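Missing here is one protein chain; the remaining ones are kept as they sit in the complex.
A and B are the chain letters, set down in written order, and residue numbers restart from 1 in every chain.
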Amino acid sequence: MSASTQSCAVKSRRRWLSDGRVLAGALIVIFGLVRLPIEKNIEGQFREFGLRPATLTLELRERLGQSAFIAALGGYRALVASFLWITAHVAWENTEWGRMNHLMQNVVALQPRAWIYWDRAAWHMGWNASVWVRQHGNFPREALTLRAERAYYELALDYLHRGVRNIPEQWELFMTLGHLLADKMNDPCGSSKAYREGSQRVGAPGYLRRFAAYKLAECPGHEQEAYKELRALYLEGKEQRLPTLITKLRELENLLAIPASQRLISPSPPSSPENLNPQKSENTETP
Amino acid sequence: MDETPAISLKNVTKRFPIPFRRKAVLAVDNLSLDVPVGQVYGLLGPNGSGKSTTFKVALGLVTPDSGDAFLFGKPSRDVASREEVGFLPENPYFHKFLTGAETLRFFCRLCGLSGAKLTSRVKDLLHLVGLDYAADRRLSGYSKGMLQRIGLAQALVQEPRIVILDEPTAGVDPAGSREIKNLIFQLKEDGKTVLLCSHLLTQVQEVCDRIGIMAAGRLVEEGALDDLIGLRDQIEIRVSGGQTELLQKIEALVTAEGGKVLSIGRPRTTLEDHFLEVTGALSERRSN
Partner (left out) sequence: MTASEPFNQAKDVTPHKRFSSGRILAIASNTLTELTRTKVFYFLFIFGLVLLGSSMLSNNFSFGEEFQMLKDVALGAIGIFSTLLAILSTAMLLPRDIEDRTLYTILAKPVPRHDYILGKLLGVFYLLFISIAVMSVLFIILLAHREGIRIGQAALMYENPDDLVAAQNQIRAAAFTPGLWAGLFLILLRACILAAVTLLLSSFATSNLFTIVMAFTVYLIGHIQSIARQYWLESGDLNAFQKVFLSITAIIFPDLQMFNIVDEVVVGRAVPWFLVIKVFGLGTMYILIYLGATLALFRSKEL
């Protein structure tokens, strides 16, 4: 009995070698070694073409919670980001600004290459939240209201700066940055710079160049520069000769006391409605 | 006549290891067995005696630890040897959502048939097993007996010379059982070699030419049916219309000649025959 058990054990050891398990294991391991350099190479090319996600940090794990983090690890970053975005949207409807900001921070951490999230997050903070604190903040003093507004502007600015760092090729982010600096933070110089950056990106609409010039005109010490730019734009052709541009050009000509012979536009009475009221027909020209 | 046996097992031993233990179950123990061409061979034995493993070794589904199996001299482990053999496993399962014809078509395609050949083969097989009328019915609506017959048809698609049947009549009612029995007779007439196992010994006795009895993985007895159970020194007489005096006379005559009357009784028909006689008329009426 014991002899037969023993011979059986010997036999099974020999069969172990002849059966497929060893072959299968060897195949997997050899392939594992062979594919190492291949995968490293493809990984490198993925990075080169911007197809690699931001690394998911431990900090993000703490913020997301375990299950969402695992889903994000399992290849569903985009999906998790979308769900968080919808949650953020609900927070917006309930005007829970802190919670909304927290959720949006997670979204942009998950999908740093989706410009729409940076852009919308900045818009929510810079425009919606800031207006809300002015209207419903009930601060005892104006200074406190201003400070609260300012805090939301800074948040918006931070989103846009980080967004631009992550997706430098997206003109939309520069445009929003330009809007924020011009309309909310009273920084025409910075705004002009942002518009100009945006106008140099692929696919950027033509009005960004005009916006950049308009804001430059408001930037102290850059009037001469702005005049040159507006003049150049005017000379490009009819499609640039929009009412706002003409008004700005005239203002600068007056300000810089350009001799009449060099002026592009003959001075017209200031009452002329078509020149003085450009906004009526040309909404997009108010950045 | 010295010819290659249809099925030949030589010193086959097969152990199945028990997972996570160093022991193994000895399923077949040094078994040698030849099935001559054209015979119906019945393999008998209690559950767990190694019949199914023996079949699987013959079919190349299981590799023996030692020993060899051959079909017409070709080693069973070669896939090509399976051209010669059809197999009906115990309680076969076919996809319920396929019709009888679709099931057979699938197996025909597995055997390399296609086109018109395939179509005519499917038709022939359905006719052979008497299921023409149910060809386009889903298997979910088949009775156990019909399923066994489809199983038998499936075993025959590549026209094998050997047919192996594992419990072909298990769970089938007597009428279906008889149909299968008749099919086995027909296979034998067509010159096929049949290896079957069954617990229904009366059936085995009716159809088999040769019997092997297995116990604990070994072949404990083997031989032609008549040799095994024919009682050579006894004779049975059946008399109709006999009287008591006649029986006494016969008894006296037997005793005078030095013989001995062992039993006198009233013979019965088999219960099977009686059952079929009673139910047959009814089911015929229903199927028409």
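To be clear about the criterion, a contact is a pair of C-beta atoms (placed from the backbone, for glycine too) under 8 Å apart; a residue touches a chain by one contact, two chains touch by 3 or more.
Nothing here was measured: the structure is a model prediction, and the numbers come from that model.
Asker: Check the options A:Q111, A:S130, A:S191 or A:T244 and report the residue that touches the missing chain.
Answerer: Checking the options A:Q111, A:S130, A:S191 or A:T244, the one contacting the hidden chain is A:Q111.
Asker: Please pick, from B:P46, B:G112, B:G171 or B:G259, the residue that touches the omitted chain in the full complex.
Answerer: Touches the omitted chain: B:G112.
Asker: Of the listed residues A:G75, A:G221 or A:P259, which contacts the missing chain in the full complex?
Answerer: Only one listed residue reaches the unshown chain, and that is A:G75.
Asker: Name every residue on chain A in touch with the hidden partner chain.
Answerer: 18-21, 23-25, 27-29, 31-33, 35-36, 38-40, 42-43, 45-46, 49-53, 70, 73-79, 81-82, 85-86, 89, 111, 113-117, 119-120, 203, 205-207, 239, 282, 284
Asker: Could you pull out which residues of chain B are in touch with the chain that's been left out?
Answerer: Touch with the absent chain occurs at residues 3, 16, 19, 37-38, 56, 59, 61-63, 79-80, 82-83, 85-95, 97-98, 106-107, 109-114, 117, 121, 151, 154-155, 157-159, 161, 164, 190-192.
One rule holds in what follows: only the chains that are shown with their structure count from here on.
Asker: Measuring from the mean C-alpha position of chain A to the mean C-alpha position of chain B, what distance in angstrom results?
Answerer: Chain A and chain B have C-alpha centres separated by 78 Å.
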